[in-house]
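Heads up: the structure comes next, in structure tokens.
For this view, one protein chain was removed and the others were kept in their places.
What follows is chain A.
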Amino acid sequence: MNNFRRALLIFVPYSWLIFFFLIPFVIVLKISLSDYAISIPPYTPQLDLSAGWAGITDFFGNLDFENFSFLASDALYYTAYLSSLKIALISTFLTLLVGYPIAYGMAQAPDEWRPTLMMLVILPFWTSFLIRIYAWIGILSNEGFLNQFLLWTGLIDAPLTVLNTPSAVYIGIVYGYLPFMILPIYAALEKLDGSLIEAAEDLGCSKFSAFWLVTLPLSRPGIIAGCFLVFIPALGEFVIPSLLGGTSTLMIGKTLYEEFFNNRDWPVASAVAVVLLLILIIPIILFQKNEERQREANG
């Protein structure tokens, strides 16, 4: 009976993973092994079950890894992967720099303020992500609010070009993903036992070294979780670079879009997606290893 219940419990998450992760992945992998064709859908071979066993062998015989060797042969793809990695890493770091003090301030705030502060962090989610990013076009453009304000204060005498540059992409990512950084760090800091800081100060630590030696290490799980929550979606980000980025902002999400829409080459686009997934799996495995180590250390 117990075994049955356990099997049932495991079945639910696993069937979720099978239906919403494994099956879609296998479909994408299958398309990545096919060839481009002018037809509906635009690739070949199609699995023809009506032809029986011959149809199945035909189908598998026509799959190959040509698209993956094509990706390796053109500098565009790895340059785009590297550029995405760089943008994702830098913007994760910037988000941490902005997010940590906010989370720290929230955790230090009086108890009765906290729900309000929490609300303020979550509130932007009630507006569509697309609209919030679009609003930045109005802020950053040459005739936008930022330039008009700076011109008015007299800090600059010609408008700054921010929109359509990499800086605009960083601003967009930091803005868009900030709550994902703040919330896990805040959760870690909130649980922090205040008496530990008092003890550190009693034992001769300055305020700064108490923060450095006690608070920061104890909030590490929050920092790591926040960084992954920002880094992983930022790596494949498409909306922000296409709305705020310019001509020279190369990101893999945009390259994938071009393969899919401009070349109509679903097989190559799928190959790009499979490689992107493999690249993402590495940090996810590192994250899990880190979690396990933490658990062992604590247990």
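Observations
Methods note: contacts are C-beta pairs under 8 Å (C-beta built on N, C-alpha and C of every residue); 3 or more make two chains touch, one makes a residue touch a chain; residues count from 1.
Quick note on the criterion: contacts and distances are computed from a predicted model.
According to UniProt, the chain absent from the figure is "Putrescine-binding periplasmic protein", selected among "Electron transfer flavoprotein subunit beta", "Integral membrane protein", "Tryptophan synthase alpha chain" or "Putrescine-binding periplasmic protein". Set against the missing chain, the residues A:41, A:124 or A:217 yield one that touches it, A:41. Of A:2, A:128 or A:248, it is A:248 that touches the chain left out of the display. Remark: the omitted chain is touched by one listed residue; of A:9, A:27, A:56 or A:76 this is A:76.
Mapped onto chain A, contacts with the missing chain fall at residues 36, 38-42, 74-76, 79-80, 137, 141-144, 161, 163-164, 246-250, 255, 258, 260-265.
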